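All protein chains of the complex are present and in place, except for one that has been dropped.
In this document, chain identifiers A, B and C correspond to the written order of the chains, with residue numbering beginning at 1 in each.
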Amino acid sequence: MNKQEQQGMTIIVKTVTRLTFGLILLYGAYIVLHGHVSPGGGFAGGVIIALAFINLMLAFGRDVTLKKISKGSTSFFESVGAILFFGIALLGFIGGCFFLNILPKGAPFRLFSAGIIPFCNIAIMLKVGAGIFAIFLALVLLETEAKERK
Amino acid sequence: MIELYVLLIIMIIGAIIAIRVEDLLSCVIAVGVIGLSLSIAFLILKAPDLAITQLVVEILCLIILIRATLRKDLPFSATGRWVLNTAIVLFFILIFLAAAAKCLKDLPGFGYPMMNVSKEYIEKAVEMTGAVNVVSAIILDFRAYDTLGEATILFTAVIGVLAIVRKIGKKKEGTKIEDEHE
Amino acid sequence: MIRPYDIIPFFVIIPLGGAFIISLIGKKVKWFPDVAGTFATLALMIISVLSVWIVNKYGMQVYNVGGWKIPLGIGMVLDGFTCFMLVTVNLVAFLITLFSVNYMNRYTSKWLFYALFLLMLTGMNGVIVTGDMFNLFVFLEIASVSSFALVAFGTEKYELEAAFKYAIMSSVGSAFILLGIIFLYSYTSTLNMADMAGVLMQKGQGNIILLVSVLFLMGFGLKAALVPFHAWLPDAHPSAPAPISAMLSGILIKTLGIYTLCRLFFNVLGATQPILSILMFMGILSMLAGVFLAIGQWDFKRLLAYHSISQIGYVVLGIGIGTPLGILGGLFHLFNHSIFKSLLFLNSGAIEYAIETRDLKLMGGLSEKMPITSKTSLIASLSIAGIPPFNGFWSKLIIIAACVQAEHYIYAALAIVGSILTLASFMKVQKYAFYEKVQELTAKAKEAPVFMCVSMILFAILCAFTGLLLAPTVKGLFLDLSVKALTVGTGYARLVFGAL
Partner (left out) sequence: MILYLLCLVLFSLGIYCTVRKRNIIKIIVGIMILEYSVNLFFALIAYKENGRAPIYSETQDILNMVDPLPHALVLTAIVIGLATTALLVAIAIKIYEKYGTFDITKIRELRG
């Protein structure tokens, strides 16, 4: 188990993961950006992006992944996402009301429509993606530490 | 809606298996069956947003749970008054179901919701918010404050997990411990 | 152009913003979490006092989040009951933050503590100010989830176990509450509380309302630790760090349990006589069971936790009587209890800080070593036991008088018995902890650091003088407002739509 943690799975899994990693990220981004015109949204997209990284971690082992994205940066992105969303909410005060949709609505069915909604989606995506990956990372590190101590 | 009945029965069977089976891994897999059937049920109930979200969340939950249970023992123990306690719990559950069967008649029937407030959402969402996905319009504009709460809960969970996995929580008397670097 | 209702969202914005910023830079900058936490809670306390003035001057206020008129959007409501709870919560929270500045040096990762603390405060303030059913559930969950993590904050064995038990019980309670909300939504097709109350008045009370009442009673009863559902409290409250024990016992169970029960049963579902009788019965049961279980305890904090169950029983008894006098007594006792119980938990924390034990048998002679802790805990003990000039006496007196007035003589007698047993139990605490001869462990005890003392002294002053809230003019400004907000019943709907 421990060996597998460090080195990851077989070469077949690694190759497939390498090929699909970008596609999954792309799909996540699509779901996020089109949240207001099609099913999906920031939350589902964020989880998909987090799952892409989790997939990478399961296939390549934790050391390789930790080199790409460190634990500190996940909690940093999470806080940034939270503050972004909170900031969008506060921006409503310009128009006089908490959470007011201050941006122009645009034409329906276009990507840039619906005022603050796409921006909210992006902020939630950052928050959820980083947050879920941080949870997963914390749990994995906890487990492996416990095993190493034994 | 025959497929919905089938799905619900599959979910109930999955739940019973998850309760009865002694192997933890099988238990978690049975939960996966329930969750994925739920995702399909959402699709049949015309809720694609929910189906996508449920699907990805289910996968995530399964990964976390399987990692938690992998290669861990399962000592199966029944406490002393097993029969009595189970009988009491079953008794209360039966009362609850009987009462619910009587009371649920007051609700509007399946397939005929009242939709007093929702009617306005459906009629006005596009012109008022510009989003054609009414669910998106509700969660990020009409009821965005709820979504802020939801994001906060996830944030709380992350902070909470970080707090729980600390190696040393309490500093003992006399020993000097530097704060952990994470 | 500042309108009076613009104040309402800040009860959520300030602690939430504080928590986010602490999580971003608190890890690097060591002094920041203390300062940010203290100032955030201080600001909250000031604006909560301001809110009392606003309600007195301008009457009930409704805020439409996002500019969407209710019931389309989410409404926040500021009425007498709301501002009463806000003052209680934020006052206690500020003093507890002062205490934690020194106390939390015993634990690692202070920034996590402050972030979780402010998130819990966000949840509680959100529950109090909201006027929307589902929004109430969301903020309830924020407060609950952060309190699970805070109970396990020390990451010791028993703390984790207590946190797990608490988390499971609380999650089951949340599931009941959510099911109740679904039934209500399906029946009334709206989520706004005022709108819901209006629709329920038109449609009448079906069987389904009975089922929803039972579900809410179980769900919120679990959160408030009323007696059949109290099993988690004596484990969870002592396991947390002392400031958190004070928060949990002092205000969390009241906000998530009592406030929500009152708001939903009085203002939304309509308080019918059967429900009130059940509430009264549960109150008496909690009161007696709590105090009987407390007498045999030797763990200081565990004893206090059992007393919380007992005192919550008084509050529920007072509210369950249903007359204006009873509600006044119940709410006043809620306020008083949050002050003296927080003080007692802080005292236990100060003792634990000094000698690292909670076992009363190992203490003794602390009155010489820790004079401030000893004096303040004496005041708090007299308050909780209901000895005259202190605040506990007045509220218990009102509750008993209300019982007699409503001709529940047996309940009045039982309330007096409970009060005497409380006195006996706290005489034991005082004797063993502070006045026996000095033991080996207590010989080297020192008085607590400065901020802890300041916080305890302020609490003790409040204990001695909040009886003055019953003085004629002050009573009209603060307590009577909240009583009026509850006795208006389902007329709440009319008031909210009138205040738009």
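By definition in this document, a contact is a pair of C-beta atoms (placed from the backbone, for glycine too) under 8 Å apart; a residue touches a chain by one contact, two chains touch by 3 or more.
Note that the coordinates shown come from a computational prediction; the quantities given were computed from them, not determined experimentally.
Participant: In the full assembly, spell out which visible chains the left-out chain is touching.
Facilitator: When the full complex is considered, the omitted chain touches A, B, C.
Participant: Among C:7, C:76, C:143 or C:163, choose the residue that contacts the chain missing from this document, as touch is defined above.
Facilitator: Final answer for the missing-chain contact: C:163.
Participant: What is the set of chain B residues that contact the non-displayed chain in the whole complex?
Facilitator: 1, 4-5, 8-9, 11-12, 15-16, 18-19, 24, 27-28, 31, 34-35, 38, 41-42, 45-50, 53-54, 57, 60-61, 64-65, 68-69, 72-79, 85-86, 89-90, 93, 96-97, 100-101, 104-105, 107-113, 115, 117-118, 121-122, 125-126, 132-135, 138-139, 143, 146-147, 149-150, 153-154, 156-157, 160-161, 164-165
Participant: Give me the chain C residues in contact with the hidden chain, please.
Facilitator: These residues of chain C touch the chain that is not shown: 134, 138, 141, 145, 148-149, 152, 155, 157-158, 160-165, 167-168, 171-172, 174-175, 178-179, 182, 185-186, 191, 230-235, 239.
Participant: Applying the definition given at the start, please give the residues of chain A touching the unseen chain.
Facilitator: Touch with the absent chain occurs at residues 37-39, 41, 43, 108-109, 135, 138-139, 142-143, 146.
Quick note on the criterion: only the chains that are shown with their structure count from here on.
Participant: Given which chains touch which, is the overall layout a line, a ring, a star, complete, or other?
Facilitator: Here the contact pattern is complete, since every chain touches every other one.
Participant: Could you quickly compare B-C and A-C and let me know which has more C-beta contacts?
Facilitator: Contact tally favours B-C.
Participant: Among all other chains, pick the one whose mean CA position is farthest from the mean CA position of chain B.
Facilitator: C
Participant: Roughly how far is chain B from chain C, centre to centre by C-alpha average, rounded to an integer in Å?
Facilitator: Centres of chain B and chain C (C-alpha means) sit 28 Å apart.
Participant: Mind checking the centre-to-centre distance between chain A and chain C? Centres are C-alpha means, answer in whole Å.
Facilitator: 36
Participant: Mark out which residues of chain A touch at least two other chains, giving numbers and ranges.
Facilitator: As it turns out, chain A has residues touching two or more other chains at 75, 78, 82, 86, 98-99, 101.
Participant: Got the chain C residues that touch at least 2 other chains?
Facilitator: Only 16, 20, 23, 65-66 qualify.
Participant: Give every residue of chain B touching chain A within the complex, in rising order.
Facilitator: It is residues 48-49, 51-53, 56-57, 59-60, 63-64, 67-68, 71, 126, 129-133, 135-137, 139-141, 144-145, 147-148, 150-152, 154-155, 157-158, 161-162, 165, 167, 182 of chain B that touch chain A.
Participant: Would you pull the chain C residues touching chain B in the complex into a rising list?
Facilitator: Against chain B, chain C makes touches at 16, 19-20, 23, 27, 30, 65-66, 68, 71-74, 105-110, 112-113, 115-116, 119, 122, 126, 134-135, 138-139, 141-142, 145-146, 148-150, 152-156, 159-160, 183, 186-191, 195, 199, 206-208, 210-211, 214, 356.
Participant: In the complex of these two chains, what residues of chain C are touching chain A?
Facilitator: 9, 13, 16-17, 20-21, 23-24, 63-67
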